[in-house]
Every structure is written in C-alpha cells, then in structure tokens.
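One structure is given below, represented as structure tokens, and several questions about it will come after.
Omission of a single protein chain aside, the complex is shown with its protein chains in their original locations.
The first chain written gets the first letter, and so on, giving A and B; residue counts start at 1 in each chain.
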Amino acid sequence: MHEAITHTAVAVSYLWLIPALPALGVLVNLSLGALLGKGAVGFIAPGTVAGGFGVALYCLVQILQLPPGSALEQTLWPWISAGNLQVDIAFRVDALSAVMICVVTGVGFLIHIYSVGYMHDDPSYARYFIYLNLFTCAMLILVLADNLPLLFVGWEGVGLCSYLLIGFWFDKEANASAGKKAFVVNRVGDAGFLLGTFLLFWSLGVGTHSLSFQDIAAHAKSIPLDTVTLITLLLFVGATGKSAQLPLYVWLPDAMAGPTPVSALIHAATMVTAGVYMIARLNFLFVLAPATLTVVATIGALTALFAASIGLMQNDIKKVLAYSTVSQLGYMFLGVGVGAFSAGVFHLMTHAFFKGLLFLGSGSVIHGMHGEQDMRRMGGLRTYMPTTYRTFLIGTLAIAGVPGLAGFFSKDLILAHAFSSSPVLWLVGLCAAGMTAFYMFRLVFMTFWGECRADEHTKHHIHESPATMTVPLVLLAVLSIVGGYVGLPEMWAWGNRFDAFLAPVFAAAQGGEHHMEMGLEYALMAASVGVAVGGIALAYVLYVARPELPGQIADQAAGAYDLISNKYYVDELYDAVLVQPALKLSNLLWRVVDVGIVDGIVNGSARVVGASSSFWRRWQTGNVEHYAVSMLFGAVLILVFFAWHSS
Amino acid sequence: MNTGVFVLLATLLVVAALGVVLARSPIRSALSLVVALFFLAVFFLLLDAQLIAALQVIVYAGAIMVLFLFVIMLLNLQEHPAEMARAGLRFLAGTLASLFLLATIYFTNRSGISNAQGMGAIPDGFDSTAQIAERLFTQHLFAFELTSLLLLVAIISAVVLAKKKLA
Partner (left out) sequence: MLYRMINPPEISWIAILPVLLLSATAMLTMVADLWTDGPDREGLGWIGLVGLMATAIAAVALWNTKLTSFAGAVVVDRYGLFFTLLFCVAAGLTLLMSMSYLEQTDIRTGDYYSLILFSTVGMVVMATAADLIVVFLGLEVMSIAAYALAGIWRSQVRSNEAALKYFLLGAFATGFLLFGIALLYGVAGTTTLTGIAQTASGATAEQRTLLIAGMALMIVGFGFKVAAVPFHAWAPDVYEGAPTSVTALMAVGVKSAAFAAFARIFMHTLAVMSPDWSAVLWVLAVLTMTVGNVTALLQRNIKRMLAYSSIAHAGYLLVGMVAGGELGGSAILFYLLAYTLMTLGAFSVVIALGRRGQPNENLEDYAGAGFRSPFLGMAMSIFMLSLAGIPPFGGFVGKFYIFSAAVKSGYIGLTVIGVMNSLISVYYYVGVLVRMYMTDGGVEITQPSSRPYLFATLVVAVAGTIALGLFPSTLFEVARQSFLALG
C-alpha cells in the first residue's frame, strides 16, 4: 500500500493564462489576421502556445516541488448555480493535469511550428491557425477543468474544432461529410457523457454539489453499485466516441481528410486521448464499478486487435496511421480498464510523442510527393528524404515495441498489468502488438524502401521538407526515444518515476497492487519483443524479400482479404442500420405526421408540391382543415387520456 | 327550466347551428346564424338573464348579422358556394367532433353538475342593468378597459389588412 497521501491545494492566480494565451491568439488572428499577413500570423499562433507551454512547465515544476498529492487551484467565477448545484469556472492542476498540459502545449507547439511550413502555401492560412489555436484552448480547458461540466465545455470545444479542421479543405465533398460524420458520431458519445453527468448529479444525494472531482470523490462511495455502474458506463460511451473505440471509432479514419498536422495534433496526440484522460481523472469512480472496468478493458483490447487487423490492408499512408491510432487508444483503455491508470496515461504520453512524429513524418512525405497519399505509388524515399526517413524509422521502432524506445516501456507495462488481470486480454493485446509491428514496417518498406513507383514528374520534384518541418520531427524523435525512461519497469534501478509521480491521483485505485515475479515479467517482456520482431520479419519477407507474395496471398484468401480491406463493412452497416432508417423516419414524420396525418389517413396521398396555382389554392385551404382536424384529434386524445388517467 | 321546453329549444338551436355549417350558400349560412342566435337569446331569457338576452338580439342578431349580410351581398358571394372538404375528411372531422362532445359529456356527467339542483333562489336584482354595470366597473374593471384596447387593435388590424396598397 502507498503511504497516506495528503491532498493539499495551493491557490494560485496564473492557471487561467494557459488556455487564455491560445484564446488571445484566436482573437488577434481573427480580428487582425487579414491585416497582419502570413508572417505575423505564423508567429503569433505558435507564440501563444509556446507561452502556454512555459506556464505549463512552471506548473509542473511547482507540483514537483510541493509534497506528493498537492495541486494548484484557481477559481475564476461561479458558473452554474441552481438549487443545490453550484458549479464554478475553476482550474486545477495536479500531477495528471500537469502531464497533460505539458503534452498538449509541448507537442502542440511543435505541431504549430511544423504547420508554419506545411501550410505555407495555403490560401486559408490565418483560418487554419485560428482553428488550431482554438483547439489548443479547448483542449487545455478540458484537461485543466476542476469539474465535470467545465470538462464538458472543453470536450465539446475540441469536438467542434476537430470537425472544422477535418472539413478544412472543403472543396472535396468527402471532406465536408467526413467533418460532419465526426461531429455527429461524437455527439452520440456526448449524449452518453451528458446523461452520465446528470445521473451522477442525481445520485450524489442531498447537500450542495459542485460536481468538482473532489466533490464526486468525496461522495462516490455512497452511490449504490448498480447506479455507479450505469454512470460509468454512460461516461465510457462518451469516451468511446471521443477516443474512437468500438463501436464509435468510424469517424477517425475519415477524419484523415484534414491537414496532416491536424491529424497529428488532434487525431493522434491530444484530442482522441480525452476519453482516456476522463476515465483516469474519474478513476475513483470507475474503480467502484468493476463491471464497467471489465467492459472498458474488453472494448479496449478488442479495439486494439480489430483496428490493427484493418491496418494490415490499408494502402493510404494516413489511413494506416489512423487505424494504428484507434488500435493504440485501445491499449490505453486496456490499461485503465485493468486498473493500471498510470500505465494508460504513460502510454498516452509516449503515444503522443511517437504518433505525433509518425503523422508529421507522413505529412512530410505527402508534402514532398505533392499530395500523394497512396503507398503503392511511393517507395525508395529514404534517399530523397533522409531526415524524414530516419525520424520516421525511430517512430516506427517505438510504436512496434522495440526495446529501448518509449513505446516498448509503456506498452509492456500495460500488457504486464493485463496479464495479471486476465491472460486472455494479454493474449489479445499481444496479437495486436504483432500486427502493429507488421503493418508499421509494411508502411516503412512500401514508402521508403525499394524502387520509387511514382510517375516521373512527381519523382522529379520529391524533396526534403524545410527546417520548420524537420526540426519538430527531430525533437519528437528524441522524445520518442527518451520519453520512456521516466517509466522503467519497477524491477530496474531507476524504477517507474512516472507511476510514483501520478500515484497520489490514482490513490483510490491502488488497492490491488500487483507484485509480479521477476521471472514472469521477463518472460512477458520476451514475448512482446518476440511478436514485435516476428511482425517486422514478416513485413520484411513480404514487402522486401518476396514482394510477389502479398498478391498471391490476397488471391488465395480472397474472402478474408475483401472483408478486411473493406474495413469489415462497418460503415456500410451503420449506414444501412442507423443512418438510412433515421432519414426515412424524418421523411415519414415530415410527410405524414407533419404535412397532415389526416391526409395520410384519408387517402394516403403524399404532399404534392409545386402544382398549378388553382390546385395550390385548393391544397392550401385543404391544409388548414387538416391542421384543424389534427388539433381536434389532439384535443380528443388529451380528454380521453385524462378520462382514463383520473378514473 | 322545464325539461320539455329545454329539449325543444335545444333541438332547434342545434338544427340552426348545423345549418350554419352545412348550408352551401353563404346567405343561408348567415341567416341560420341569425336563427341560432335568437334561440340562444331565448335560453338567456329562460335563465332570467333578460338584459343579456336583449343584448344578444340587438348586438348579434341585429347589428353584426346585418353587417354580415351586407358584406355577403356586396361581394355577391352566393355565386360561389364554398368548396366542401372531401368526404373522408368530413367524416373524420365529424367523428372527432362527436368524440369530443362525448368526452365533455362524460366529464360533466361525472362531475355531477347535471344533477345539481340549481343555485336556489335568484338573488335580488340579478341581471339588472345596474348590477351588470357594477360588475363591469368593479370586478372586471381592468378587463373592461382592456377590451377597448382589444377593439382598437382589431380595428387597426382590419385597416392594415384591408386598405388599398400604396402605389
């Protein structure tokens, strides 16, 4: 057991600066962007995020200096007050939030810098940075929020920005609809989140509640088990929407329609991890509902495997990374689901580094190839783009779980915890790890190795990206290597500093501290390394040594190949089962209930629009009669209901 | 009130009211309305509300209906009998209206109001002009004044909708 933890809060006055600085960037670029020109816009936007990063680092230093379990707090003003509900606009930085704000502002800053180069020729330069800054602001509100409703403000804000950025290049019809899809699918999750919040408020019982996390923690134990299970399940529905888990993951692959730095920042490094963050933040609530945690872990493991298997067959470089992100998020949920909250957050952080790197690297490739995203028309790029290749390789090694890099430590920690919880979950995670190694190296081999398959014109123009783009790549590559060393396995000398730092936040979840035998732990580690190497070797055989093999395999297992390369037809299924019926219902309600239920009853005729004027007039008078009859119908129903209800 | 008289008057009133709705020519409709309003006045009379009965005849059956008839004749509307709704719709509306009537009868029946023995003796001075005036200027003073505003608004609205378009 951990030693008794003292929760002390220090009131400070500078937390508001962290989200306010990007917000200032939004305001300045929105009002003056057209006047200032690209240079100033490209300076202001990253500058404000850098300022936020500075404050975030200062917060981190403060937290490290204070005794464990301390937090910085700032209450700005009372927000929603209704009866015994008293919600404030208040920020709070504890160890978990400190990690998050540093990741958001740090990685965010690098991606802002990268964007200066990447978006340089885009006509909507200012608009892009306005959205990006607005996103940063909303994401910071999300992780700084002291209570659930304020967290929801950030939660919706990042969703909106994500949607605006996915549809950023709207000249393609698909992009706009991808944006809308993202927003609508996310709202399904958000409905779950809101319902969970309302149910939580309802079940907290008498007394004034602020829905702040301390308030919830203080009263959570008095909630009956089945209620807390329902609340956490509803909140998890919210998390599956935002963090693209089964069955709500469908929006994320489509979200790749946005600019690549956006994919890196929003759809890999930060926003999509909000669901993991929310569960980690509410760990004291989730540990009260073991059934929910089982669901979280199972969904996480299944998503990890499912998405990885789709990733095996994709040919669009960004789609591979998108499914990889879904899969890696599955690992994080697996981690928090088996109660290893700090391991989940650890993977969140390392993933932000290496997946941010991979996306930016793919952006560099796309930039160099003038918008080409199909890997079948790439190849041999390592000679043209050496920096991109090297950094990309580091990211790939990290995600594949090669020992010594960040991804290895965090993924291994999750798998170790999963094993002590359920060997089946571990096995599923292990399979997904093998697939990850395979599809990532398939990507590297297809993109950077072999002969270039681009047409002559494109080949002629392939070039390494400018320094604004390569410098962030190098920095992220460094982080992808060293980022893992804050969380070494417990049995090693340096130990898991990261876990110790976060421990006070997850104090409620520390009951079942596991102490694994050293031999077993090494064995698990060996298994992970084994599948990783196996995956890499297989990719080498299929895409470098024997490139004719994949085609033959595809021919022999055509059914399975079609199923996977069409992403298990999930989009088609959703369209047939959910979207089409909803539109039909709308149509039905409009035509029948609305245009005249009576008309429907009388002769089943549908609305006829745009007829000749004499017909129009007759139809109009008919309509008034219909409306009157439907009102009479309603009146009769109400009377009958009352007669039945009161008798 | 004698039940026999009530049933007779009520039947006549309902027939006249149906005439308003079912008559094909506007003139017949309007004249049926006059008849219906007359029978209504008789009801007031039988309820010892002489002033209301008189006002009913003078204002509604007299002034307003004459105005209606003038308008109908001026516009020569008898040439264009109102279009009837389709049979299905008429049937549905009739059914619903009957159901509505049944439901109200059900409620009034259950409330026992139909068996009530009346309020007893009519108070002294009931329905005298003086008493109505007193009610209007005390209990309903605000409503009375507000009615003048309502009339003003109605006049403006009528003028706005009816006046000739500006060039």
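Here is the rule we go by: a contact is a pair of C-beta atoms (placed from the backbone, for glycine too) under 8 Å apart; a residue touches a chain by one contact, two chains touch by 3 or more.
Owing to the predicted nature of the structure, the values given are computational and were not obtained by experimental measurement.
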Legend entry - Neighbouring displayed chains - absent chain, whole complex: A, B
Legend entry - Of A:L17, A:A40 or A:I80, the residue in touch with the unshown chain: A:I80
Legend entry - Which of A:G25, A:G42 or A:G157 contacts the chain that the document leaves out: A:G157
Legend entry - Residue of B:F70, B:F91 or B:F137 in touch with the missing chain, whole complex considered: B:F137
Legend entry - Residues in subunit A touching the chain absent from view: 30, 77-83, 85, 89, 149, 152-153, 156-157, 160, 163-164, 167, 170-171, 175-176, 179-180, 183-184, 187-188, 190-191, 194-195, 198-199, 201-202, 582-583, 585-587, 589-590, 593-594, 596-597, 620, 623-624, 626-628, 630-631, 633-635, 637-639, 641-642, 645-646
Inset, instruction - Could you list which residues of subunit B touch the chain missing from the display? - result: 104, 107-108, 110-113, 130, 133-134, 137-143, 146-147, 149-150, 152-154, 156-161, 165-166
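Quick note on the criterion: only the chains that are shown with their structure count from here on.
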Legend entry - Centre-to-centre distance between subunit B and subunit A (centres being mean Cα positions), rounded to whole Å: 67
Legend entry - Of all residues in subunit B, those that touch subunit A in their complex: 83, 85-86, 88-89, 92-93, 96-97, 99-100, 103-104, 106-107
Inset, instruction - Please name which positions on subunit A make contact with subunit B in the complex. - result: 598, 601-603, 618, 621-622, 625-626, 628-629, 632-633, 635-636, 639-640, 642-643
